[in-house]
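What you see is the complex with one protein chain gone and the rest in place.
Order of writing sets the labels: A, B and C. Residues in every chain begin at 1.
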Amino acid sequence: MATTLVSDLIGRPALDRDGRSLGTVQDVVVRRTREGRYEVVGLVVGRHTVAGRFGYGGTLEPPTPWHRVLRWMRRHERYLAWEDIADPADPVRARVASTDLRAWRGHGHGRV
Amino acid sequence: MEEQTPFRIGFVVLDRQIIDGDGRPAGKVDDVELTWEEGGGPPVMSALLTDSAALGPRISGRAGRLWRSAMRRLRPSVSEPARIAVEDVAAFSPSTRLTTAAPEQANLAEAWLRDHVIGRIPGARRGDDAGE
Amino acid sequence: MKRLLSFTLGFLAAIGGFLDVGDLVANSVSGARFGMSLAWAVPVGVVGVMLFTEMSTRVTVVTGRSTFDLVRERLGARAGLVNLLACYLATLLTLAANIGGIALALELASSIHYLLWVPVAAFLSWFVIWRVPFQGMERTYGLLGVALIVFSVAVWRLGPDWGALLDSATSFAPPPTEPWPTWWFYAVLVLGAAMTPYTVLFFSSSAVEEGWTAEDLREARTNIFIGFPFGGFLALSIMACAAILLHPAGVNVHELDQVALPAAVALGKVGLILAVIGFFASTFGASLEVGLAAGYSIAQYFGWTWGKTTAPVRAARFHTVTLLGFVAATALILTTVDPIKVTEVSVILSATTLPLTYLPVLVVANDRGYLGSLVNGRATNILASLYLVFMLALALAAIPLLVFTKGGQ
Partner (left out) sequence: MGTGLFVADLAEADRAPGVYLDVTATHAEERARSIAASFASLHPPGPASDELRAQLVPLASDAVEELASLRIAVRRGDTAAVRDAERGLRAAADGLGSVRGSTV
């Protein structure tokens, strides 16, 4: 029953299969299972920017000039599904190459 | 709450206002605890941590260490931040609503100040003047 | 009838709340030194604070989430904390300046040295927060604050050469004898005095205190869109009085008593008494708002129970922090540092921290997940984005100008 804190996980360096840096762990994605448990389904990795939190999910439509700025500031973000993670220790090692990773287009929040 | 869509802890849980069972604010979600079961598989969100002491690790760097040492000096008795089991959480959005009362530990400072400082000043127990 | 009553009170509170010692000093000093050439800064500042306050009140009323609660949520704990500490420092300085302002106003009415009045002023302000109900509080300083109309009457009574005033106001440049950096320093001072973060924080948090809901948004907007401009009109009148009377006489304003000179010259004893009442009300009202804003920001960041309307016993940490804020501010003024200098520095610091709270509010005001259909319209967004860039420029220029002109020498 090992436990870790999200604060320890966030900020940990992340490497892809070939050891190339994916930046650091930005966030943890969880999903509520039928039994009511919140299971981690993946990590969001990338370069840390304050704007990382700004953009939130799809429900934010900042005025046109800022929309591009926010998306540009978060261009490094990639989503690492839990199955693609070989070793969640420090640093986090992925089983896949960085090129096959996509940004996380999941639902930001809203009426979760 | 059968919502299945995944969500990011940083967007929905972290730094969110906690409202306890009877609707009173009970601090912010300062950190989240993940637990690995023996059978392998992905970890599970097991608890929310709330207490300004828990904020320390999130303020990385020198400020964080400063913060933690200040907290330890202020409250040597309390080493562990207040822990809220995930099962007690009714909903995560728009704020983190609990089904139960907030853990006593979250309100230690509030209680101490109420009894030793604010409670002593006359008029402290006046009723809520709902804006009138 | 009740609707009308609460409307007028809200409107008055917006006037009384808008003007504080920063406005009194900034507008009078600028008028005395630069004539009306800085008049443009007042409307620009008023539109800015109206926009910001409307957005943050709309966000707070619709989501029930207060400003600093959202600042932390959007910026995260660390950036949120940096933001909180910077704003708290600016708010504390503003509180000290306004407590000094109350003491100076009382000195004018009693010729007892202002330092003796400082503890009285601080205690009085804190006591009103502690005991007097919310609307009762806003009503008193709102009504008394309107006494500052005496400056508008004074402008009319002084019978100025309106043409010259207009030329100076549209010159958008310092008088030949004055250097540009100093002129820009005072422009930042006037803008910073108008766009104070505490006004926004207080206004949106009081919406929660008074239990406003989306239906009350209309009333909140009328208070903002009529109250603030009227406050701006009074600020302009103060600047005009100084421009008409003090500027030609080469008198530079260093004391609150000089700010009141035009009222005395134009309207005699009645004018002077009204001016002093107006000073007392605006600085007293400001102390209440700033004192609360300081408590709100910290309580909202840490998620404590907060609110003046809740019984103090149930919001012990909030009231403790608010009390400590008053003690710290009073201690600062009691060090005999010149309250007028503290006022100028507090305004410069407010201008520097303004974008820190403006940015998160602008972001949330565009988030359909939070506001649904009440997100910013296209026009609001364009104006809001312009002001974002303007506020950032202001914030970056404020401190260098303060240092370079050595406090506007």
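To be clear about the criterion, contacts are C-beta pairs under 8 Å (C-beta built on N, C-alpha and C of every residue); 3 or more make two chains touch, one makes a residue touch a chain.
All figures in this text were calculated on a predicted structure; none of them were measured in a lab.
Undergrad: The chain left out here touches which displayed chains?
TA: C
Undergrad: Out of C:V47, C:A109, C:L217 or C:A311, point to the residue that touches the absent chain in the complete complex.
TA: Reading the full complex, the residue touching the unseen chain is C:A109.
Undergrad: Touching the hidden chain in the complete assembly: which of C:V29, C:V46, C:L81 or C:L246 does that?
TA: Considering the complete complex, C:L246 is the one touching the chain left out.
Undergrad: For the chain that's not shown, point to the residue among C:M55, C:V118, C:A264 or C:V347 touching it.
TA: Residue touching the absent chain, from the options given: C:A264.
Undergrad: Tell me which of C:M50, C:I273 or C:V375 is the one touching the absent chain.
TA: That would be C:I273, which touches the missing chain.
Undergrad: Determine and list the subunit C residues touching the chain excluded from the picture.
TA: Residues 107-111, 245-246, 249-251, 254-255, 257-258, 260-261, 264-265, 268-269, 272-273, 276 of subunit C touch the chain absent from view.
Here is the rule we use: only the chains that are shown with their structure count from here on.
Undergrad: For subunit A and subunit C, let me know how many angstrom lie between their CA-based centres, rounded off.
TA: Centre-to-centre distance between subunit A and subunit C: 41 Å.
Undergrad: Return the distance between the CA-based centres of subunit B and subunit C, expressed in whole Å.
TA: From the centre of subunit B to the centre of subunit C is 34 Å.
Undergrad: Just curious, how far off is subunit B from subunit A if you go by their C-alpha centres, in Å?
TA: 24
Undergrad: Listing for subunit A: what residues touch at least two other chains?
TA: 53, 56-57, 108-111
Undergrad: Where in subunit B do residues touch two or more of the other chains?
TA: Residue numbers touching two or more other chains: 10, 14, 58, 60.
Undergrad: Quick check on the complex: what are the subunit B residues that touch subunit C?
TA: 10, 14-18, 24-28, 30, 50, 52, 55, 58-60, 63, 94-95, 109-111, 113-114, 117-119, 121, 123-132
Undergrad: Where on subunit A is subunit B touching in the complex?
TA: Checking each residue of subunit A against subunit B gives 1-11, 26-32, 34, 36-42, 44, 53, 56-57, 82, 88, 104, 106-112.
Undergrad: In the complex, go through subunit B and note every residue touching subunit A.
TA: Per the stated touch rule, the residues are 1-12, 14, 31-38, 42-46, 49, 57-58, 60, 86-87, 92-93.
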